[in-house]
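Note that one protein chain is taken out, while the other chains of the complex remain in position.
Showing chain A:
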Amino acid sequence: MIDSLFLINHSGDIFLEKHWKSVISRSVCDYFFEAKEKAVDPENVAPVLQTPHHYLISIYRDKIFFLSAIQTEVPPLFVIEFLHRVGDTFLDYFGECSETVIKDNVVIVYELLEEMLDNGFPLATESNVLKEMIKPPNILRSVVNTLTGGSNVGNTLPTGQLSNVPWRRAGVKYTNNEAYFDVIEEIDAILDKSGTTVFAEIQGVIEACVRLTGMPDLTLSFMNPRLLDDVSFHPCVRFKRWESERVLSFIPPDGNFTLMSYQVSSQNLVAIPVYVKQNISFLEAGSCGRLDITIGPKQTMGKTVEGLMVTVHMPKAVLTVNLTATQGTHTYDLATKVLVWDIGKLNPQKLPNLRGSLSMQPGAPKPEEYPSLNIDLKIQQLAISGLKVSRLDMYGEKYKPFKGVKYLTKAGKFQVRT
């Protein structure tokens, strides 16, 4: 399986290496650097590379390349999945996953990697289990540790690892017992020039934050569960129950986790909350173009649209923009040619509008392509698919927990073609 792991920063320095089976020289990364040079954009580096003796599988996240060297056949997804899990764990432990943070906590990182992978095979990857073995750093503890010589390493075997509910710690205790569920839906859509929907889909997740004492057994039921056809669950959810009764029955992990994700893909069900009227044109002769964008509400179910933002990747030839917005602010990054128009709250009475001229590089030919608009928006207290949680019951414990459900609709990959 995985032989070695290298963490490489944006500029191509290897700042951490860890070997499991035997030591693989870091010169193996040269092949990767070569590919990276070629790809220009870090996102375009092929995730799997073949070198004479090793296979390199890498992921790119948070401006770090996680590069693993492999010698034998292994499902590439297996490795990618694991590398992301490593990244998630760092995020979980240190609050962010960046080069400085990893360098600062190199010892914890090393201990974590040691536990997560054993002889190249993933071992303990549940964050709950890991946290029992290696405590995450915090300022208070590090002060106490320096004074008392205490350690970050837990000296008991994590109980979760041996039970059949490995995702939950044993002996959880809270003074306030609370369970919060956030239903978050993202609209993925492609609209064409005339505003008709080319493709639309809702990606939903239910994020949970459960802080309950003991071993509670929860049941979450929906008003309209038939809405969901393609679902996937956290391993704690009893699948048979879902199949037969369409309720989510589970013993929750402690803390934050993603309970389920679903998608609603039949297009007529997907409401598009805003419409966009746009007109971008480049004049054939002179070195300028015009831009006119107006946004208005479409199917918002009576809620206000907030956090509205339009991002436009302009063609290379556009030098500067001279625009005026009726609402919000706009910025144009000269280097990346990205125009960002931050509108904020959408006022149905007075529709926001952005218009003005684009000045082009003189002498450059008229750009063939028209930039597409990426829209970002938020609607509080609404799940656009219409999904509603009806009730949450708890069994197995005696106390009364505090329960809360929140809905949020966001724009995912919402793109308007021009």
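As a working rule, a contact is a pair of C-beta atoms (placed from the backbone, for glycine too) under 8 Å apart; a residue touches a chain by one contact, two chains touch by 3 or more; residues count from 1.
As a working rule, contacts and distances are computed from a predicted model.
Chemist: So which of "Immediate early response gene 5 protein", "AP-3 complex subunit beta", "Eukaryotic translation initiation factor 3 subunit C" or "FAD-dependent oxidoreductase domain-containing protein 1" is the UniProt name of the chain that got left out?
Modeler: The record for the missing subunit names the protein "AP-3 complex subunit beta".
Chemist: For a quick check of understanding: of A:Val48, A:Met223, A:Met301 or A:Leu334, which residue touches the chain that isn't displayed?
Modeler: Once the missing chain is taken into account, the touching residue is A:Val48.
Chemist: Of the listed residues A:Phe78, A:Tyr174 or A:Tyr275, which contacts the missing chain in the full complex?
Modeler: Within the whole complex, the residue contacting the unshown chain is A:Phe78.
Chemist: In the full complex, which bits of chain A touch the chain not displayed? Write them out.
Modeler: Contacting residues on chain A, toward the hidden partner: 14-19, 21-23, 26, 41, 43-44, 46-48, 50, 55, 58-61, 70-78, 80-82, 84-85, 100, 103-111, 114, 118-123, 125-126, 133, 137-139, 142-143, 145-146, 149, 151-158, 161-166, 188, 190, 192, 198-199, 201, 203, 215, 217, 230-235, 237-241, 243-245, 251, 258, 260-261, 263, 265, 313, 315-316, 365-366, 368-372, 374, 395-396, 413, 415, 417.
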